[in-house]
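The block underneath contains the structure these notes are about, expressed in structure tokens.
Omission of a single protein chain aside, the complex is shown with its protein chains in their original locations.
And then subunit A:
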Amino acid sequence: MDDYKFLFKVVLVGNAGVGKTCLVRRFTQGLFPPGQGATIGVDFMIKTVDVDNEKVKLQIWDTAGQERFRSITQSYYRSAHALILVYDISCQPTFDCLPDWLREIEEYASSKVLRVLVGNKIDREDREIPTHVGEEFAERHNMYFLETSAKEAENVEKLFMQIAEDLMKVSRFLCDN
């Protein structure tokens, strides 16, 4: 029926308002929905991409607003292959919360999960977190790092493609062994 060879679950976390939903919509639909509230009834979005002539299906899960009062269910993290932790480069508090998010990730996500740190909203001029600060944080915690703009479609494609490629590599490696 469906012609894909790999299916990966990717979940997004991070404070409310950092642009998680915008990243997903930009990637899956090519849209930037400004000022939208919570999306009712949308659980996860799907996009199939080509990596080395193979079809890779990414199932991208959003928080459903449960991050607002720090009430994300543990089951959200289960069986995720990749985890994108997002902060807003123009909002210091969203960066300051990263250690809290990491604690939650370590507790509930698989130890093998691919972790990516994303500083979003680089289109904004009131930057508060310099790139190197994000980079250093990512390095310290063994994560990939990327800065993006969902609004200007900058690095969004790259972010998800990188994840798809890496997950496929891991998956192939496991298959071969």
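One rule holds in what follows: a contact is a pair of C-beta atoms (placed from the backbone, for glycine too) under 8 Å apart; a residue touches a chain by one contact, two chains touch by 3 or more; residues count from 1.
Convention: contacts and distances are computed from a predicted model.
Q: I notice the complex is incomplete. Of the names "Ubiquinone biosynthesis O-methyltransferase, mitochondrial", "Rab proteins geranylgeranyltransferase component A", "Translation initiation factor eIF2B subunit beta" or "D-lactate ferricytochrome C oxidoreductase", which is the UniProt protein name for the chain that's not shown?
A: Its record in UniProt gives the absent chain the protein name "Rab proteins geranylgeranyltransferase component A".
Q: On subunit A, what residues meet the omitted chain?
A: 2, 7, 9, 15-16, 38, 40-46, 59, 64-66, 68-71, 73-76, 78-79, 81, 93-94, 97, 106-107, 110-112, 170-171, 174
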